[in-house]
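Just passing along the structure, written as structure tokens.
With one protein chain withheld, the remaining protein chains of the complex are depicted in position.
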Amino acid sequence: MFAVAVAAILITMSLALARAALGPTVFDRILALNMFGTKTVLLIAVFGFLTRRPHFLDLALLYTLINFIGAIAVLRFSRYGHFGDSELEQRIP
Amino acid sequence: MAIETLVDLATQWIDISLLALLACTAITVVRMRSLWAAVMLTGIYSFLGASWMLILDAPDVAFTEAAVGAGISTVLMLSTLALTGTTMKERTKSPLLPLTVVTVTGAALVYGTADMPHYGDPTAPVHQHLMPEFMADTVPSIHVVDSNHSVANSHGMVSDATDSNNHHTKTGVGVGNVVTAVLASYRGYDTLGETVVIFTAAIGVLLMLRGNQRVRNHVPERTSDSTLPSYPLSPMRHRAISRVVSKLVIPYILLFGLYVQFHGDYGPGGGFQAGVIFASAFILYGLVFGLPAARTVTPPRLIEILIALGVLIYAGTGVVSMLLGGNFLDYSVLEHQLWPGFLPHGQHLGILLVELGVGITVAAVMITIFFAIAGRERVQ
Partner (left out) sequence: MSLLVDVISGACIVAGSFFAVVGGIGILRLPDFYSRLHGGGITDTMGAGLILVGLMFHAGLTLVTVKLVMILFLLFVTSPTSCHALASSALAHGVRPLDPRRRDGH
């Protein structure tokens, strides 16, 4: 049962990687990266169950958070071209 | 018997697929022209690398790789791209010489690995000289957890119940996690050196990148980058979701950082990972609410003090043990009568203190580096 899940997750990871390599716009790549992160979380969780180690779930928790932070960082950069201040937005009506 | 071979087969296939994905990602990174995409693919590479380390049974290292490689490194690379520009320069020289050097070095490395022992070989040198002694000191407490306090349900999943009677052997450390015991107690000098190295890196970054920040106190002008379009939608309205979710998630991240810090004695975790997790919470705050707001929350003076405080705690523990009659960083003399039943003492207290020092320094250094790089303006 877990083997099925692992195979499916690995297939999805390769598909996401293909999109990250192809994606005409940069947002396709960010989407693929985000999906890759969540698939890694699942892979770790299922692998932990496969080998009977519950400690791996801490790692899965960390990945979820890091994935989120990475996505926000990339989007913040792409919006303004620099990590900056929010004063810029307040000037726009 | 059949289940065992199925698990082995599955693990083998996971190994092969992960390595194949790693290779594909590396090739794609090299061939990308847009540096943007290359940085994001490097993030994917870090995720894969951490999964790979996990499968090799090294959760502590995987933790650190995930936190540092996929989180902090990607953010720092992106801030650097904001300063330098995002397309690669045309290559003018022929790649023949670098290709030859890389091929020769790679071949030499592969030839060198032919001599290494098999993975998990019990007669390998790394398992011989001091390792049995370390394991004998720490493993008894692990066995007590497994046989007396673990709760295994019908499917055989062992939940990580913490052990309340970690016995302190006379020479041993008595901590559940061997990695933490080796890192913080048996090889404590090395970890002190690593912490000082991180401290020095922070000083270097501060010296080089903070030079012009006292001059710039105004709001930076919008860069004259013509690719930024005018916004058809009001940004304030559409940023509400990010703000609310970040406010929901940041306390959780801080709590998780504390958990990783103090759970490092019993499971994967420890000072380095916890410090990076702490820093990412503040970096997330800076990303969503803007750098001036983040600078109000974490004033630079306070962060500078914290960088030094961590190293001070670590080295101070060593000095205190010297003053109490033991060697430098010998934790077994750290006995006290403050609250004998509740507060830890001896090795446990020593490990707790030094991990705290490491965590504080690493968190402060990551925050400093992020603010130093992200606060710079683009050079026109």
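Note that the chains are named A and B in the order they appear, and that numbering of residues resets to 1 at the start of each chain.
Operating definition for what follows: contacts are C-beta pairs under 8 Å (C-beta built on N, C-alpha and C of every residue); 3 or more make two chains touch, one makes a residue touch a chain.
Since we're looking at a predicted model, the values are computed, not measured.
J.: List the neighbours, among the chains on screen, of the chain that has been left out.
T.: Hidden chain, whole complex, touched shown chains: A, B.
J.: Out of B:Leu96, B:Leu248 or B:Leu323, which residue would touch the omitted chain in the full complex?
T.: With B:Leu96, B:Leu248 or B:Leu323 as choices, the missing chain is touched by B:Leu248.
J.: With the missing chain put back, which residues of chain A would touch it? List them for me.
T.: 1-2, 4-5, 7-9, 11-12, 15-16, 18-19, 25, 27-28, 30-32, 34-35, 38-39, 41-42, 45-46, 49, 54, 57-58, 60-61, 64-65, 67-68, 71-72, 75, 78-79
J.: For review purposes, identify every residue of chain B that touches the missing chain, sorted by number.
T.: Interface with the chain not displayed, on the chain B side: 151, 153-155, 157, 159-161, 229, 231-233, 235, 238, 241-242, 245, 248-249, 252.
Criterion: only the chains that are shown with their structure count from here on.
J.: Flag every residue of chain B that touches chain A in the complex, lowest number first.
T.: Its residues touching chain A are 6-7, 9-11, 13-14, 17, 21, 24-25, 28, 34, 36-37, 40-41, 43-44, 47-48, 50-51, 54-55, 59, 62-63, 66-67, 70-71, 74-75, 78-79, 81-83, 156-160, 219-220, 222-223, 225, 227-228, 231, 234-236, 239, 242, 246, 249, 252-253, 256, 260, 263, 267-269, 273, 277, 280, 283-284, 286-293, 374, 377-378.
J.: Can you list the chain A residues touching chain B in their complex?
T.: Touch residues, chain A against chain B: 2-3, 6-7, 10, 13-14, 17, 20-21, 26, 29-30, 33, 36-37, 40, 43-44, 47, 49-56, 58-59, 61-63, 65-70, 72-74, 76-77, 80-90, 92-93.
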